[in-house]
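Rest of the complex left out; these chains stay put.
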Amino acid sequence: MFFASDNSGPVHPEILAGLTDANQGYAMAYGADTQMQAVQEKIRRIFEAPDAAVYLVATGTAANSLALATLSQPWQTIFCSPVAHIHEDECNAPEFYSGGAKLTLVPGGDRMTPEALRASITGEETRGVHGPQRGPVSITQVTERGGVYSIAELQALCAVAKAYGLPVHLDGARFANALVALNASPAEMTWKAGVDAVSFGGTKNGCMGVEAVIFFDPKHAWEFELRRKRGAHLFSKHRYLSAQMLAYLSDDLWLRSARRANDNCARLAEGLRAAGAEFLHEPQANIVFASFPRAIHRRLMGAGASYHLWGAELEGANEDEMLACRMVCDWSIGTDQIDRFLSLL
Amino acid sequence: MFFASDNSGPVHPEILAGLTDANQGYAMAYGADTQMQAVQEKIRRIFEAPDAAVYLVATGTAANSLALATLSQPWQTIFCSPVAHIHEDECNAPEFYSGGAKLTLVPGGDRMTPEALRASITGEETRGVHGPQRGPVSITQVTERGGVYSIAELQALCAVAKAYGLPVHLDGARFANALVALNASPAEMTWKAGVDAVSFGGTKNGCMGVEAVIFFDPKHAWEFELRRKRGAHLFSKHRYLSAQMLAYLSDDLWLRSARRANDNCARLAEGLRAAGAEFLHEPQANIVFASFPRAIHRRLMGAGASYHLWGAELEGANEDEMLACRMVCDWSIGTDQIDRFLSLL
């Protein structure tokens, strides 16, 4: 009953098998391995993007920071949600990699609206060199609060960015979870909607530590390669990144794992709803933000359930007080665990 | 007969087994895993340094750059050999991570001498704010040309640094190979000689991708943690770094692997010498720089041997021309491969 994070579960056996299979003999270092060629081909095919530049790094922060640095200039500002991972959880990595760009927090919650984005963009610099210049827009899909933008919403956000000539980055740490929630194609959720670069997450969905960065316009390729090396994110024994991603993309493992996580999350949400829980954000993928009485939290945690309270403290006298919490399902949560958890409500 | 690099061989089976063992259930993310505690304890014990701060990253460039950034200021210069990896092979990563520090190349080859180091240090800035200020000294052990500093040589270099109040970093990408070559203790080769921080390599010696950074003075700990996170080098599923390092340090795997590599390299060198090859640098660990006639290179490569010519071209009319090459033995080279190679001479 571990719902604390999708960063803490084990690696999927098929990924581990992929690593073991790759561990034969010698392989070219630094990304010249044959597995990487297969990864590139697979991603280009999956995204219907035959010219896309495709790279691997080991952390989501590296994917985001390197992609954004490639799309921006140090005197620009990057538009994102106030709760975006790039703002709240990366210890200024985007600022570091970009050489000092600013982040402009588009007012609102985890979901950016086209109106708020437009207002933020027009609010920045029309006065020559004085203020920060307008830079890329970064959208998080699945959002930090478990929401999923529809294709139409993504199109609308990208349309605003394009109207000002700004590139769009998609932080897809949970790309697969969003995709299966939308029942859309990777192309529809990215370049067809107007996205220029994607952080395509693997780690949270069963990999050991690998994320792809995809640029639909290959003009960014060489700069990204230099930035990756300079950032110390180019692996010498790169085949072990490739092998993870290859296994992840094989036999639809990425989609199977995400579907399983989403389905279990839906089952969890349904059970919570039936038990009277309130939702801070409507769950759309593999994350639930729910409120229910302290007494129930105590019972669940006492029985070994693991998850984070959200701006609340378990300690307290009032057993009826509604306490919010965040629960995440990763690929490794079994339906039996969900049911056991729900039975404790 | 693969001697091109120790970055290209497979992962040692005991490391892979360690990863598989670690792949059970949930683990705390971001370095709070229990394996990391074991790694820390092991490294402190091995280095006889109970207070040392110990961290893991996935690439050698990350280890070097983050360690040097922690020891330096952006207005300083870092002293190193002209062929140091941090200068030649990291695409300005030390400059990036330090915020723009300079590298001063101490004249000479791969082996810094105390005299040359002192001259370089005194050559920098005694004129107030105008020139770069003196910063850390970075020593590479095993050197880029396969040499190993004796303990006395390390002591002498550190003594020069200390005389000017400068911290010392040891780039130990091949730490284990140097240690078994010297038959010294880790403490003797580091803090007892005057070293302040070590990049303790695992990747080139059979790991998948893991390096430890060790600070003997724990005052650097928190700054390093922030720099690592900001550099996007903190792994969420950190247990898979820990598990590699744990397996690497268990049952002396690190020493066994290095000894095997060094021994095979010595056998290779002996055979080459017997066959009349000349040595550009006397091999002391697991790297050989040798010269022999073009005709023999042709024969070897034709038979499938893989290694890099060094400033030379295989194409050419003169069959007797001596061509230099670089050959590296990693843990996975078998004695049979050495012997087969030598039989072709």
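The letters A and B name the chains in turn, as written, and every chain counts its residues from 1.
To be clear about the criterion, a residue touches a chain if its C-beta (ideal position, glycine included) is under 8 Å from a C-beta of that chain, and two chains touch if they have at least 3 such contacts.
It should be emphasised that the depicted structure is a prediction, and the values quoted were computed from it without experimental measurement.
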Entire complex copy count, 2 subunits given: 4
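We take it that only the chains that are shown with their structure count from here on.
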Distance from the mean Cα position of chain B to that of chain A, given in whole angstrom: 34
For the chain B and chain A complex, residues of the former touching the latter: 2, 4-5, 7-11, 16, 19-20, 23-30, 57-62, 65-66, 90-93, 96-97, 203-204, 208-209, 226, 229-237, 240, 306
